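Working notes, beginning with the structure itself.
Note that one protein chain is taken out, while the other chains of the complex remain in position.
Just so it is clear, A, B and C label the chains in written order, and each chain counts residues from 1 on its own.
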Amino acid sequence: MRLFGHKLSLLAQIGLAIVALNLFLAIFAPLVAPYDQTAVLGDAWADADWQHWLGLDNLGRDLLSRLIFGARMSIGLSLVITALSFFIGIVTGFAAAVAGGWVDQALSRFVDLLLSMPTLIFAFVILSVLGSGLPVLIVTIAVLDSTKVFRLARSVAVGLVSLEFVEAARLRGEGWWWIITREILPNAIPPLTAEFGLRFCFTFLFIAALSFLGLGVQPPAADWGSMVKDYRDMINFGSAAPIYPAAAIAILTIGVNFVVDWMLSIHSRGQGEGA
Amino acid sequence: MSELDDLSARLIKGAVSRREFMARASALGASSLAISTMLGTAQAAETPKKGGVLRLGLAGGSTTDSADITSYNDSVMIDVSHGLFNGLVEWAQDGKPVPELAESFEPKKGAQDWVFTLRKGVKFSNGQEFTADDAVYSLNLHRGDTKSGGAASMKPVTDVKKLDKYQIQLSLAAPDADLPYSLTDYHLLMVPEGFKDWAKPVGTGAFALEKFDPGVRIVLKKRPDYWKEGRGWLDGADVTVINDSSARLNALISGQVDAINRVDHRAVGLLSKSPKIQVVRAPGGWHTVLAMEVDKDPYTNPDIRLALKYAADREQILKALFSGYGTLGNDHPIPRTDPYFNSELPQRKHDPEKAAYHFKKAGLSDPKIVLQASDAAFNGAVDMATLLQADAAKAGIKMDVKKEPADGFWDNVWLKGPFVESYWGGRAAATQMLGVAFAANAPWNESHWNNGTFEKLLADARAETDEPKRKAYIWEMQAMLSNDGGALIPAFRDWLDAHNDKVGGHTPHGGFDMDNGMILDKAWLKS
Amino acid sequence: MGKLILQRSILGLLTLLAASALIFIGTEVLPGDLASAILQNQATPENLAKLRLDLGLDKPAILRYVEWLFGALRGDFGHSLANGRDVLEEIVPRFANTMFLAAYAAVVAVPLAVGLGLAAAIRQGGAFDRTVNILTLMTISVPEYFLAYLLIKYVAVELGWFPSLANVSSDTPFFDRLYYAFLPMVTLVLVIVAHMMRMTRASVLAVMASPYIEMAILKGLTKTRIVLRHALPNALAPIISVVALNLAYLIVGVVVVETVFVYPGLGQLMVDEVSKHDVPVVQACGLIFAATFIVLNMVADILSILSNPRLRRLR
């Protein structure tokens, strides 16, 4: 198997497999899941049986189904957020790099300011002010995250802007839009993809943390983070309920990281690890 | 469940013996677990011992806590304050008001005025004696221009005056036979006249404040010669604030605390498997409400209200939200434990057909039914909305759930939206509960319930001192609300505490968790 | 270099100023208010009216900001609306606790992380490298509170080695503190080690590719000497910044862990106060957090300036 014209390492293949599986579950949740995520099917915490492979949850809903729908919510949400934050981060970052001068200064300083805000607390305040509806959740985290993307995007772009083929484009009289989209972006994709993977994981865990503070995804929609939270007490009573979502989160994160590590290794760059 | 609850309620009130209870309960097919938990109640049988420090792990504390009695709003300070102070009247386990710092009380002018005779020779922790002036001052803290949460209970009181050193009189706007109940409000505690320095509280309670770290840890130390007979056994108390439910459980299981409140209902079953741990289950007045404002469409239509009431699968809600540790609601706010509970009013059952029938009867093509829900209303509120939505769908009723931000819920949603979730902690007296939530002029009349007959019945009930008559009135009101009212009340929740086998005298109380906050006053430690 | 450092410090101060403004605005818009947030549906209209007076919302925002700012400079953050205590008095012990836990975790985590990172870099691609890599990955891949619960369940409840409650207080003696705060510390270490370790490894490896490392090899130096003397010093800058980042996290990002272990830290305080709309306290916490962040970043930058001879020699 090859990607970006490089052969995939074993771990990377495992990682891709995991990611693919999760995406599949996320996309086809309604078809795959045996029951609806909100349907109440029996007593709370009923044990696993042939109808309900993982048993029922705190409201007597099918745990497996919720796990599958959870994939949809968790992954979907994180993807949307990460995508948005990358859009913001890349556009501003590249703009800063290409424009340089005071534009660069202004943007960078503003980002520094945002970075100096403790993310979790910041999000906590905003969400408790505006309520944790999905749109608010998405925008808030995306904006907070885009600051980190900005930094990477900018540094990558700065590196590329100085290269002759960009200079050649400028000498030709190309506009900045062409330069960003045709000359810089294609070459910035590999490092940015790696970062995308990492940021995806962070978002993922961040949402989980917010859910823990009761500000993440709101019920009844299932999401792994809040599932772990809702079921957490059950560890104390030897029930595996919270293990499933936690494991799901862990496996996906690890999978993504395998792929990312591989990308970083082939592009041998230290960046991208930044939290 | 219901019959068992009734039974256990009566056990609590001592209406049945333990043996009798065991027999009946198991006959009713209650699991041994259920019985044991209900028996947790019957601890009282054993004989108390002096000494020891009781370690409590309590939810309901915050860094914003203060010893200021007007500021209390949650378990930690309520429990602590009952170790530091006493009230004039105590709310006994049988649900009746009994004298505390007031030796006795009697109604005047058909219960429009009340005279309280104070206990003599009770000393504050600063040595000075408790007298009428202190009582007047303390009560007035909650009247007029105040932040006190106790203001509500004192609202009907028009005047508090000292008759002599040991007698005060409260005058009311309208007669109220249940005033003593009002005085069991946990805010209405006695402090010395003019007392302000809440950093060093002075009270008549069994303990003195040793260490106060708000939202973290509170340490109380026994003070000599506590006046109350058969109370105040402990040498001291060490209260740790643990708001996270499983952290609380772990603390109890790993023996870092002796007793906790607000046991997660999901955990009860598994907790009581442990021989060392006793779950204390107290059926009470805490109930969830789905308030429809009867003067806003479509809820003006009684059939819509009935349709929703029939649609709700109360058994399921009770199971899902409280794992069954509660009692079914009958769309009126009076709990089974209340002496005035209307036991002949048929329990409304989940009945999609009836629901569908009433919905059609209402004849509204598309009534926009939107329930505004938020976990700020109560834990699991959104779950409940979800369940109700599913139930309604079964009856062909389209109901939307609008999730509201937790923040500012009580400001912006409650009392504003036409169909909103909320809860009530219950009141000592039936008439209070009915009055505070359903009297036409009551500020918190969520359902905008305004019914002449009801108003009259309420007034009469308050003024009436003849038991059978009162009972008739109150039963009538419950029936009215249940059949016509705008409040859909699916379930009452039990108070669930737990303690390890060292703790004695931790008895269930329908009023509030931790023995209605009296735990420090009542409990003791076995050797 | 003095110039560089000075520039950096000034920049930091400006950022802090801007941050303070941001915080002030942010807290100004908190809807609802103390009374209703505290009393829920037990609040009477009178209650609310009384409280709005206390909030002193009559003055213009700018004025209040300036007053607040200068107060803050004098260490006067006003009084809590909820219980009237002096905000500073309320915060200081909490902040001390937070710092204690942070330091505790840092002292364990940083050497551990850098050590593991170097070891992994030396044995790049080896079994050790792979295992460490995957283990650390697992620890960051699980929500922190879940780690915490596992620790509590097995170490505290089952084995009973350490308490599940870390409710230390001002008078808790030092060694008891270490004991009580052990599990929270472990949780935090698990959370941050991975990140730092991976960064150390990555940046050391990045340097290992450079010609002067080849030269060092051809000078017949030992692997250890090469990594420690030649690779590490040149990989310091990214390591320093990632360490700073994680220290900042230890101070501002541990609300969840504090909640689970009932550890009386600043994060929990702030979350409490936010939900109670105790604006002065929230503002103070926010400011402290922002300051911590900024100072740490500043120090990190300065350190990496010092670690780089090109910049160090700059005059």
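Observations, loosely collected:
Methods note: a residue touches a chain if its C-beta (ideal position, glycine included) is under 8 Å from a C-beta of that chain, and two chains touch if they have at least 3 such contacts.
The definition used in the following text is that contacts and distances are computed from a predicted model.
Per its UniProt entry, the chain excluded from the display bears the name "Peptide/nickel transport system ATP-binding protein", taken from "ABC transporter domain-containing protein", "Monovalent cation/H+ antiporter subunit D family protein", "Peptide/nickel transport system ATP-binding protein" or "Sarcosine oxidase subunit alpha family protein". Counting contacts over the entire complex, the absent chain touches A, C. Here one chain is not drawn; of C:Thr131, C:Ser170 or C:Ser210, the residue touching it is C:Ser210.
Annotation for subunit C: contacts to the undisplayed chain at residues 210-212, 214-222, 225, 229-230, 233-234, 307-310, 313. Mapped onto subunit A, the footprint of the missing chain covers residues 7, 9, 163-165, 167-168, 170-174, 182-183, 186-187.
By definition in this document, only the chains that are shown with their structure count from here on.
Subunit A and subunit B have CA centres that are 45 Å apart. Separation between the centroids of subunit A and subunit C, computed from CA atoms only, is 22 Å.
Between the Cα centres of subunit B and subunit C there is a gap of 41 Å.
Among the residues of subunit B, those in touch with two or more other chains are 246, 250, 253, 406-407.
Residue positions of subunit C touching 2 or more other chains: 30-31, 149, 153, 157, 259, 275. The residues of subunit A lying in touch with subunit B in their complex are 38-40, 43-45, 58-60, 128-133, 214, 218-220, 232-237. Listed in rising order, the residues of subunit B touching subunit A in the complex are 245-246, 249-250, 253, 264, 266-267, 270, 316, 319-320, 323, 375, 382-383, 386-387, 390, 403-407. Listing the residues of subunit B that touch subunit C in their complex gives 57, 62-66, 68, 71, 73, 145-149, 151-152, 155, 211, 213-217, 240-244, 246-247, 250-251, 253-254, 256-257, 406-408, 410-412, 414, 422-424, 443-444.
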